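With one protein chain removed, the remaining protein chains of the complex are shown where they sit.
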Amino acid sequence: MAHIAVIHGPNLDLLGTREPSLYGTTTLEQIDERIRTEASPHEVKTFQSNGEGAIIDFLREVSGWADGIIINAGAYTHTSYAIRDALSAAAIPAVEVHLTNVHAREEFRRLSVIAPACLGQIAGFGWHSYVLGLEALLEHIG
Amino acid sequence: MAHIAVIHGPNLDLLGTREPSLYGTTTLEQIDERIRTEASPHEVKTFQSNGEGAIIDFLREVSGWADGIIINAGAYTHTSYAIRDALSAAAIPAVEVHLTNVHAREEFRRLSVIAPACLGQIAGFGWHSYVLGLEALLEHIG
Amino acid sequence: MAHIAVIHGPNLDLLGTREPSLYGTTTLEQIDERIRTEASPHEVKTFQSNGEGAIIDFLREVSGWADGIIINAGAYTHTSYAIRDALSAAAIPAVEVHLTNVHAREEFRRLSVIAPACLGQIAGFGWHSYVLGLEALLEHIG
Amino acid sequence: MAHIAVIHGPNLDLLGTREPSLYGTTTLEQIDERIRTEASPHEVKTFQSNGEGAIIDFLREVSGWADGIIINAGAYTHTSYAIRDALSAAAIPAVEVHLTNVHAREEFRRLSVIAPACLGQIAGFGWHSYVLGLEALLEHIG
Amino acid sequence: MAHIAVIHGPNLDLLGTREPSLYGTTTLEQIDERIRTEASPHEVKTFQSNGEGAIIDFLREVSGWADGIIINAGAYTHTSYAIRDALSAAAIPAVEVHLTNVHAREEFRRLSVIAPACLGQIAGFGWHSYVLGLEALLEHIG
Amino acid sequence: MAHIAVIHGPNLDLLGTREPSLYGTTTLEQIDERIRTEASPHEVKTFQSNGEGAIIDFLREVSGWADGIIINAGAYTHTSYAIRDALSAAAIPAVEVHLTNVHAREEFRRLSVIAPACLGQIAGFGWHSYVLGLEALLEHIG
Amino acid sequence: MAHIAVIHGPNLDLLGTREPSLYGTTTLEQIDERIRTEASPHEVKTFQSNGEGAIIDFLREVSGWADGIIINAGAYTHTSYAIRDALSAAAIPAVEVHLTNVHAREEFRRLSVIAPACLGQIAGFGWHSYVLGLEALLEHIG
Amino acid sequence: MAHIAVIHGPNLDLLGTREPSLYGTTTLEQIDERIRTEASPHEVKTFQSNGEGAIIDFLREVSGWADGIIINAGAYTHTSYAIRDALSAAAIPAVEVHLTNVHAREEFRRLSVIAPACLGQIAGFGWHSYVLGLEALLEHIG
Amino acid sequence: MAHIAVIHGPNLDLLGTREPSLYGTTTLEQIDERIRTEASPHEVKTFQSNGEGAIIDFLREVSGWADGIIINAGAYTHTSYAIRDALSAAAIPAVEVHLTNVHAREEFRRLSVIAPACLGQIAGFGWHSYVLGLEALLEHIG
Amino acid sequence: MAHIAVIHGPNLDLLGTREPSLYGTTTLEQIDERIRTEASPHEVKTFQSNGEGAIIDFLREVSGWADGIIINAGAYTHTSYAIRDALSAAAIPAVEVHLTNVHAREEFRRLSVIAPACLGQIAGFGWHSYVLGLEALLEHIG
Amino acid sequence: MAHIAVIHGPNLDLLGTREPSLYGTTTLEQIDERIRTEASPHEVKTFQSNGEGAIIDFLREVSGWADGIIINAGAYTHTSYAIRDALSAAAIPAVEVHLTNVHAREEFRRLSVIAPACLGQIAGFGWHSYVLGLEALLEHIG
Partner (left out) sequence: MAHIAVIHGPNLDLLGTREPSLYGTTTLEQIDERIRTEASPHEVKTFQSNGEGAIIDFLREVSGWADGIIINAGAYTHTSYAIRDALSAAAIPAVEVHLTNVHAREEFRRLSVIAPACLGQIAGFGWHSYVLGLEALLEHIG
């Protein structure tokens, strides 16, 4: 049985109400619930924070427990070398996910500075990106 | 009667003592007091934090209450796509203010990444920038 | 009693008819009228020209008379080092105003080359930007 | 019967004598004459100026009269956001023409900042570029 | 029952033998077989070509038949505006997949010029990227 | 009597059905027919291919026959130094045409790498761009 | 007797376990201990946080107490204009230290945005960088 | 006897009063007088304008008369391709002069776009730059 | 006895007639003949194509046979990451040759994107570049 | 007992007289003396040259003798790939030192091209930078 | 009586024979002779070297003697921050001269990195540039 940590970055607590034409109507609670169902019988810890430091702190906390990480770092994806370093330091397989196709939006969203510390990236499939990320992760840590 | 949230970003707690030749001798408390007086009878909530995440959290808290936002994001103005996303998500009219004329200082201060989520920008008039911002906001939500 | 010169750059003579969804329906005459009312009892001279040289000539003409300048240099904002030099040479407090939030539009509109010769910048509040600029200017030269 | 305004920008008054190996030996008067002939029975007003502001003024003058515009903005093509804004404001179909193939010359001539306010561009066919531009314009406003 | 077209771009015919430490030991035939199994009972057409034009031709051929596209454009991902235009023209939901985490490799591999014409992108999970892409596609066209 | 070769690059076979709001409803066959009519009594050979190499091959084939070339290289316009070299090598007068005003679209469409090997460029007039190109070419080789 | 504040930025809590081949096997506690020993009889306060805001808060707290600052801002070194502003505001001599030779690693690590607010920089000597920084600081505030 | 045209661009009418620590206390009239004295017995026509178009018009006027040109294009030096084209078209030897050492000031002042149409450049010697320019010109057309 | 594959990219079929002042008067057949003579008794297969995909296909075909590759990728040298990947995948020693000194021509010709997959590069010696490339290759595979 | 070579690059012979507000009043001889004292009983050879080649020659001379190098390459720090190659070739531990905080000065001084061939960098502490560099070096070669 | 040092950088020893169409037929000896004549009764020392270090050494040697410097740093003009630092350190008025109009040649010749350490620049008048430079210098040190 694997331990999976799921990290949601800034503004993802607003899912379901935030610009629904762009981000969909599913809430973060529903996504977390869905991940748990899909992951079963594996164990899942979910976490959301708007703070860069808090995300790094959480990575520290789960680093002895988790076998894999799913991370949607939100806007920090494009600027946070600190989260990238934290992922490298954790040395746990991580999958980067995004609700929208970041490669088809504003210029600044096309670059992920955390990508070099991740296995791979899944972007553009709404909440389903998380489910695909889970699947990819489980396959990897098989 | 309108509800106005006023957000002061990093290092603004130091106003009055921090490099007074650049930022003036008025303290943050005096600015907040002044804004309240000017805004009367509208209601004002003020908030200062050095943390990017805390600013986003505050935006979340006031998002059901506020009719308008005045934000001086300090140095986060130039780097925080997360605050920009939070402002877009809040979907409340926001005015960006700066004490100094950021367009006449270092190169990096000329670009505001939060501007696309704001009504407009007022920069260069010391604590008076806040008063002008309040006026612009009230006119808009009038 | 202060003397205020108000300068409107290229295409601002079209206000009220030019792309009203972007620039509003108030005409330049109405804005000038409004500025005069707000400025009373201070004296106001207004000027509009589509010519870069004519704007510099006007700056020369009012340089012995004016105590403050409000300038909306239109598209010259982004390219005219000559107007910037003219403002520096005039050595009169100047406030830069824009009808739209130039920081939220095309890339080229985000940079103001005249900003280093101004006190500050107000952008995004339609004709109200001029009124706020007047207020900021009077406060400054107070 | 359509009304066509033809605008020639800086240095085009020199046609026929200016670097003929590059720009040909036809004079501006001959081009204007030719356009008139080709346009018949449509009405044509032609204008040449070396001044950016004067070109914008002319656009203002003909904006109630003209059904279409042919513009060779000369070197202003590459720098004048003010002319671009004037064309957008005029909201009249405009065709951009150039005597030489600007895309095969110096780097700075490859970018047209006025293009986004035009229907299309014709470059490289000497005075014939104007005739082709007229034809394209008449077809469009047909 | 859906019709799925799977496109493999340049050099993917070498899978299994080409730099196995980077791309794995599974052959293209095995991947195609695996996709067919996973897709059942949906119908799958697979195609590999080293030619940019041939990929566009194939897109044309399947454009009346396919309900969804999975495309690994290989190195053309980073340069082919022609394939991007072809995907836009086809107007069929498409998922972009990559065997490796292109965002963690050479600079030039971080930019996908075809992304704006796709639903989303999955990168970094070896042959499993295709399976995840299939799943994402079926969910979408579901 | 002149010999004219008309080259249509990638995705132009889709004309009439591909994003008609952008590219119009005229088909490629209709354009070819129209060019033939306009060109009469001159002889016209038309060619469409999605392949960069095939376009170069065609240039080779017609290089002894053609007196002039009309080329819409589609997306290859912006990347194909090989087609540019082929046009230079052919040493036949060539006119570059585009259906849309490429200078008013995405950044990458503003640069034509084949322009230095052409007489001139006509962009933005739908299928009429070809007719204007033909006219420009005939005038030149007149 | 001087008061020295030592600030460790994001991920430095992991020292000793995080990528030891890169960062060494000494723990943060051991470094803090070592600094205290070297600094004796001067007084030392140490602080570690993964949060940008928390580091600024700490700078605020010690700004009346400290005579000098040693700061290893970790990945925030390269992006945090807010920490730079906080250091400028504090107006206390500060020395920037790094465990690794940041100038010999990835491109983004070569630029320190906090450097303009520091006396100097010491990079590349593992935990010894702190000791050298202490020595440099004491020499300066001598 | 040679005919020399001297052109002073934007803001040079202010010489003697404009930022004297930077530009000196000599007035434009004094400079013109000095040039005339130095040039004697050659004939000199001087001209100042703040307008880009007016400078081009003047070049046109003197193009049949002048044997040489001395031009200080002020801030237009850095942006006016139109003046450069006018100088090329005039085909008269021209010397570019600047009061200050433009190569030691702001970045944007280091590039002269008119230089390719001039014999040479003299910068940094106050009003003496004109005298040196005159000398260089007379030597050349000698 | 070694097996050598010689690949000529786009437009090289025109050698001898294409811009002879730049590329010389030797035909491709003569070059191939010369390579064969020089290579004797080693076996040589030569190939020319204007198609990027066809070049990759050929690399695939000879990948079991060839001991070394000589490649002049023509204009694809500067853009084709696909050919670079194909060379890396082939894992056969390859020498890059150019007829002209690409480092002394247009900017875009100075960068070879295929170089990282080759042993070395020889440029600027006309058809003799191939002979030198052969010699270098034979020395290497010795 | 270790052998330490100390290299001073261009203009460092002027120390003590050159811009003392920036570089201090200590002479190079005094610095050398101080290093010798601090290094005792280790042996020190010092060298100053304004020539790039002479510095490389000196590196060659001491390469069999030295156990460590302290180098202040002056302005060559920012441009000399040759010195960097020489340091790499020498394969002796080297510490890069600077008198001033190069990261807080002009843009061009922020990049050290020799850094990748050094252990670390110490900048900003005047002549004390050398002493700290010596200490770091001795610790390393300990 | 003033002391003037004249410095000729790399390749200037070749004057008179080196590309005479570009650099003229006057030899360096003739230029030096001419400068001496023009400077009389002031004293002149001339120096030519192809070595960057040697030029700095010479600056050191004459720094107690010279009242002014004329420097043509040749190609080092564009790259040598070391010579710039040497000129700043010398703190003697210096005039930068060039034989050709460097602003009208290759891109890299347009930037002078030594300009910020000079009074002004004279470029484009062949050997006469030196004479003009001498005159400018004498006027300055008057």
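When the chains are written out, they are named A, B, C, D, E, F, G, H, I, J and K in that same order, and each has its own residue count from 1.
By definition in this document, a contact is a pair of C-beta atoms (placed from the backbone, for glycine too) under 8 Å apart; a residue touches a chain by one contact, two chains touch by 3 or more.
None of these values were measured; they are calculated from a predicted model.
I'd like to know which visible chains would be in contact with the absent chain if the whole complex were considered.
By the stated touch criterion, the chain not on view contacts I, J, K.
To test your reading of the contact rule: which positions on chain I touch the chain that is missing from view?
95, 101, 103-104, 110-112, 115-125, 128-129, 132, 135-136, 139-140
Using the document's contact rule, name the residues of chain J that touch the chain not shown here.
Spelled out for chain J, the touching residues are 51-54, 56-57, 60, 79-82, 84-86, 88-89, 91, 113.
Write the list of chain K residues that the hidden chain touches.
9-11, 13-14, 18-19, 49-54, 74-76, 78-79, 108
Assume only the chains that are shown with their structure count from here on.
Any chance you could name the chains that touch chain C and chain I both?
Where chain C and chain I might share a partner, there is none at all.
Any chains in contact with both chain C and chain H?
Of all the chains present, those in contact with both chain C and chain H are D.
Could you work out how far the Cα centre of chain A sits from that of chain D, in whole Å?
54
Counting in whole Å, what is the centre-to-centre distance of chain F and chain G, each centre being its mean C-alpha position?
Chain centroid spacing, chain F to chain G, equals 62 Å.
For chain C, what residues touch not just one other chain but two or more?
Chain C, residues with two or more chain partners: 51-54, 79.
What chain-chain pairs meet the touch criterion?
The complete list of chain pairs in contact reads A-B, A-E, A-G, B-C, B-G, C-D, C-H, D-F, D-H, E-F, E-I, F-I, G-J, H-K, J-K.
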